[in-house]
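With one protein chain withheld, the remaining protein chains of the complex are depicted in position.
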Amino acid sequence: MDKLLTGLKVIAGVVGVVFWAASQFWGILLVLLALGIHMVQNFSRMDREDAVKKLKDLGMSAFYPAVGILAAIVLGGLIMALTGYDPINAYKAMFYGGLVKNWHISLLNATPLIFTGLSIAVAFKAGLFNIGAEGQYYVGSMIATWLAIRFSLPLGLYILAIFILAGLAAAAYNIIPTWLKIRTGAHEVVTTMMFAHIATKYSTIFVRNNGGDPAVSKHAYVTDAIQEANELLPLKTIIPGANYRVHMGVLLALVTAIVIWYLLYKTKIGFEIRAVGANKTAARTQGINSGRAIMTAMLIAGFLCGISGTTQVLGLEHKMYENLNAGYGWNGISVALLAGNDPIGVIFAALLWGILDAGGQYMARTTQTPSAVVEIIKGIILFLILAKYLYFWFGHKLFKGRKKAAAGEAA
Amino acid sequence: MEFVIELLSATMRLATPIALAAMGAAVCERSGIVNIAMEGLMLIGAFFAAAVALATGSPWLGLLGGVIFGGLFSLLHAWSTVTLHINHTVSGAIINILAAGLTRFFMVEFYGHPGSSDMVQKTLGDLNCAVPLLSKIPLLGPVLFDQSPTVYFMYFFVLFTSFLLNRTKLGLHIRAAGEHPMALETLGISVKKIRYIGVLYSGLLCGFAGSFLAIEYGRFFTEGMTGGRGFIALAANVSGGWTAVGSFVAAIFFGFIDALQLKLQVMGIFKIPPEFFHMLPYAATVIAVAGLVRRSRPPADSGNDFSIEKEM
Partner (left out) sequence: MTESDAIVLETRNISKRFPRVLANNNINITLRKGEIISLLGENGAGKSTLMNVLYGLYRPTTGTILLNGEEVEFSSPRDAINRGMGMVHQHFMLVDPLTVTENIILGMEPGRRGVIDYKAARKEVKDLSDRYRLEIDPDSLVEDLPVGLQQRVEILKALYRKARILILDEPTAVLTPGEVEDLFKVIHRLRDSGVSVIIITHKLEEVRAISDRVYILRRGEIAGERRTSDCTKTDLANLMVGRDVVLTVSKDKHEAADKASFEIKNLNVINDRHVRVINDLSLSVRPGEIVGIAGVDGNGQTELAEAIMGQMVQESGEILFKGNPVQNLSTRARRDLGISYVPTDRQKAGLVLPFTIAENVILGSQDEAPFSKGLALQRKPIAEYSRKLVKDYDVRCASIDEEVSNLSGGNQQKVILAREFSREPDFLLVSQPTRGLDVGAIEYIHSQILKMREKNSAILLISLELEEIFSLADRILVLFEGKIVKEFDPSETNDKEVGLYMTGGN
């Protein structure tokens, strides 16, 4: 019986994920089914007390995000109402756009965010704040574009090489800030931020030199297109019915999240990274080379940003734009924070962001509500989810108020 | 000679937003709160300075608007770090993201489009006035005393911040709050209050710095116009050893690099894309932070959460 359930779980999960990723929204139902089976299996193995405790924990961990998102939606609606928009219609459009009509755009938005969110999560686990992820994203994009414009080989081997080279270049871009951090204590928030600004400035030059020359090109702010052989396959080559724009990068992102989870929690490298991040002194006292762990984490972080940019160039854009600041690096920060730096959580956080963005655009088009409302909602969600103490605070105020009232009555 | 005066004069001007924000950082960090939200606070200040100046036609009111909104927005950082105990860096990052979103939202709300606002009719830069007598001193006169009012404000705030930290009761409390908050709390002074004040001070000055960018350095607001200056100010404060005067010197260094790259661009000696020049201040910041950070000691409790229950 147990084996049968396990089999069912795996099949439902895989099929669900694949169709879901292939922009079939109902895929999520299968994924939820798989999760349900998984939980039932787990609980049937536990005794009552443990099961209750586990359920409580699960409830609590779902409580904050749920309340945060709900409250943010209410507050966002309030802002819209106050500024003269119709929040009901706007939200209708937003959710219809993000979840149903343009679900494939939500997916496409989420894909690079999964990589950058993972990048920031890994750095956080080592105790560093990779606030300059945007810069590494740019480096990856540039290398990938440069390579993909110039050369190509059959059999997709070259695509693999592009991924690796662009990832390595972006990883290398983190070496100096990390080395400075280890050697002098220069704060990575400042240094990686400065490196991010340098990379974005350079990207302008890069675009001009690769086709975007205003003197020659009709399209002044875009590089030449990459060679067709280097484009990532659309997902519909393996899953019929997928939206034609959705590409293999979506699956790659999901797989990467699982790989990073494995790396962090099931390998000695991840163990060392987490130990150093949680308590550097204790880790060093136990003979763990903290500098090496930090460097490893930051190289992985850079690599992830690099392949984020690569996926975007090879999969979706097929060229690089100047100043089209998509902000995947910056938004990756939100995604990682929202996910509590949990690699699997990053997938869902990135999806939420992707849905809000896609829905926001649809909302702006159909109801004339500014899509920047979405940015505010995002900020409020983040704030409410991170500020767990907020709930205690409100509870405390409420409780105190009641106690005072009671005291007043007694007197 | 002409060239040197121009270069140094531009240095002071470009150092102004960095120095103003760095003064805020000095007080904020000394009180124990790390403030990477300064970038966002400056952006908010810049937007409202431009908006108020556009609406009223007065650059002075614009400045006031920028300062007030910078201060108001900083209270969010204070609330989240001090009252809600969110990690300082995380809170700062969120506030930066929120600031970018808010200014974009307001752009669309007020002006119907994202990007840049309309031009203000009159900027603070147009109010340039030379100080009588002092501006006649050779070299130093024109460099230091033939500037716009904001630059003079900046001088004032450097002296004021230094005085505040070193000679006043509040300053002593601020320094104690950042080093050993429990010591302050056991003497009956609220660490939370002091830290709120520290953050608010940085918010007001960041609002000032943002106003400078929008209605003195430029004539309008552009999304993302702070260009990392909040972080550079943070770096100036670190390189300056968390003191007002040290931060000021560091800010002048960054101002000088910025002025230099502008001059070099104009002179056109080097035939390279202008973007390379734009990178110079960022590279200089990395070098300054890496080279100077070890020489000074940060406030012992800076960046740490404070709650009485946890300390006991």
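Per-chain numbering from 1; labels A and B assigned in written order.
Assume a contact is a pair of C-beta atoms (placed from the backbone, for glycine too) under 8 Å apart; a residue touches a chain by one contact, two chains touch by 3 or more.
Computed from a predicted structure; not experimentally measured.
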Among B:L7, B:L72, B:L170 or B:L264, residue touching the chain not depicted: B:L170
Contacting the left-out chain in the complete assembly, out of B:I189, B:V245, B:L262 or B:I287: B:I189
Contact partner of the left-out chain, one of A:S44, A:N209, A:N289 or A:Q368: A:N289
Chain B residues that touch the omitted chain in the full complex: 167-170, 172-173, 175-176, 179-180, 182-190, 297, 300, 308, 312
Chain A, residues in touch with the chain not shown (by the definition above): 266-269, 271-272, 274-275, 278-279, 281-289
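Convention: only the chains that are shown with their structure count from here on.
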For the chain B and chain A complex, residues of the former touching the latter: 36, 80, 83-86, 89-91, 93-94, 97-98, 100-102, 104-105, 107-109, 114, 224, 227-228, 231-232, 234-235, 238, 273, 275-276, 278-279, 282-283, 285-286, 289-291, 293-294
Footprint of chain B on chain A - complex, ascending: 83, 129, 131, 176-177, 180, 184-187, 189-191, 193-195, 197-198, 201-202, 204-205, 208, 325, 330-331, 333-334, 337, 370, 372-376, 378-379, 382-383, 386-387, 389-390, 393
